[in-house]
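See below for the structure under consideration.
Heads up, one of the protein chains got dropped from this complex, but the rest are sitting where they should.
A, B and C label the chains in the order they appear, each numbered from 1.
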Amino acid sequence: MTLPYLTPLSRSQMDGFGVPPDWPFGLMDRVRFSEIDALAHVNHTAYLRWFESLRVLYMRERGISPYDGTGPLIVLKSVSMEYRREMFLGEDYVVTARTVAFRRASLEMHYAAFAPDLRAEGTAVIVLMARDGSGKHPLTDAQKARLLELDGAEDASG
Amino acid sequence: MTLPYLTPLSRSQMDGFGVPPDWPFGLMDRVRFSEIDALAHVNHTAYLRWFESLRVLYMRERGISPYDGTGPLIVLKSVSMEYRREMFLGEDYVVTARTVAFRRASLEMHYAAFAPDLRAEGTAVIVLMARDGSGKHPLTDAQKARLLELDGAEDASG
Amino acid sequence: MTLPYLTPLSRSQMDGFGVPPDWPFGLMDRVRFSEIDALAHVNHTAYLRWFESLRVLYMRERGISPYDGTGPLIVLKSVSMEYRREMFLGEDYVVTARTVAFRRASLEMHYAAFAPDLRAEGTAVIVLMARDGSGKHPLTDAQKARLLELDGAEDASG
Partner (left out) sequence: MTLPYLTPLSRSQMDGFGVPPDWPFGLMDRVRFSEIDALAHVNHTAYLRWFESLRVLYMRERGISPYDGTGPLIVLKSVSMEYRREMFLGEDYVVTARTVAFRRASLEMHYAAFAPDLRAEGTAVIVLMARDGSGKHPLTDAQKARLLELDGAEDASG
């Protein structure tokens, strides 16, 4: 299978890989040698790295932070992970993300890894902080509209 | 401050650093350059690495797995983290662990990082698997007794 | 630009990215958040991770080791790196590899990273070891023939 990796997958590409339709955003990759630990499977922290990489691309694509030295800082408040089935060297996978709810200056996100069955799920609570140290950086109305439309997120900012 | 690092801290050493008395197991370390990310603070995955390192030592000290190619495999089922306050290059910290409950072949563990105020907290559910692939590897009575006595863990194995 | 990443680049794809013609083997990727260090550029060890990932694929494609629990162990004897120009978050690059010489059970390899100008160069001396601990694992004649033909490697095994 040839899938792009430098840009998010299209809906039909995700369908073709078996990713459930409620995931609006995904990227393809392959397990690397450095992600394998002494137990000969993917280390539990590697999944968090995958979600982190995807989050950077997601924040750019959703217009929340360009990660170019401008825009809000994307700070993690909490994360959680559930490991479903171990992964091995060379496996292809799709990692997915969506915002399930947002508040004034924070997002609750879900993540998953498929290969193509579900291997791991994660959550993160993310706070947007002003780069000048002045405190939280609120979401704009345009950003909220995109999260409502593209992710089906719940607006908890009221 | 000069503290040993190759062995777990004593209770009085943890008291001296300000670690609350309900943490029975801790180790001292210092934030390294490779743990700092593009936001100039400790990356969220580094805490999980600290907890992983401590877990290896803990499993040895509690007599659960020697990590020498024998004994059960220590497999993560889930993890969670709460980040309280960011950490920076060169900060000294104590990372702590305890088992709060155990079942027949699994443990629910808590972790924390102090510097010396609380910087991050974590949980993990760990399953003991037989090395030969035959399935779960039950805790022995002696192991359960140690978890009850040293950690004050709840016995949910009944 | 859309380039494949799950398989080695073709010669024309490498030409299109500006990779010099003496590199027979390359892969496309993009700088990730976790590869950026406190100096806001790609950490020096990340390049070695790129070369390691490429080496695994290279060893499979050249028929030297399948990395599936069979075949020789690929052990590093030495590495070196020269850093030409720093790299930043989100940059696309092509990482390349070739064997410049081989002996009875070892290879001297060169590596580079282009984005698209040369950012870093590396070397590695690799020893093939038998998986059963019995010592070195010699290259077969078929493997030597491939290294001569595909990489233009020097045969120093005589």
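Worth a mention:
Note that in this section a residue touches a chain if its C-beta (ideal position, glycine included) is under 8 Å from a C-beta of that chain, and two chains touch if they have at least 3 such contacts.
Just so it is clear, the model here is predicted, and its values are computed rather than measured.
When the whole complex is considered, the residue among C:Thr7, C:Thr45 or C:Ser157 that touches the unshown chain is C:Thr45. In the full complex, chain B contacts the hidden chain through residues 1-7, 28-30, 32-34, 49, 52-53, 56, 67, 89-90, 92.
Even with one chain removed from view, chain A keeps its contact list with that chain: residues 33-34, 36-38, 40, 43, 45, 89. Residues of chain C in contact with the chain left out of this view: 39, 44-45, 48-49, 52, 73, 75-83, 86.
The rule is simple: only the chains that are shown with their structure count from here on.
Taking shared numbers over all numbers used, the chain B to chain C interface scores over half, which places it in the same class.
Taking the mean of each chain's C-alpha atoms, the chain whose centre lies closest to the overall C-alpha mean is A. Multi-chain contact residues, meaning those touching two or more other chains, occur in chain A at positions 49, 52.
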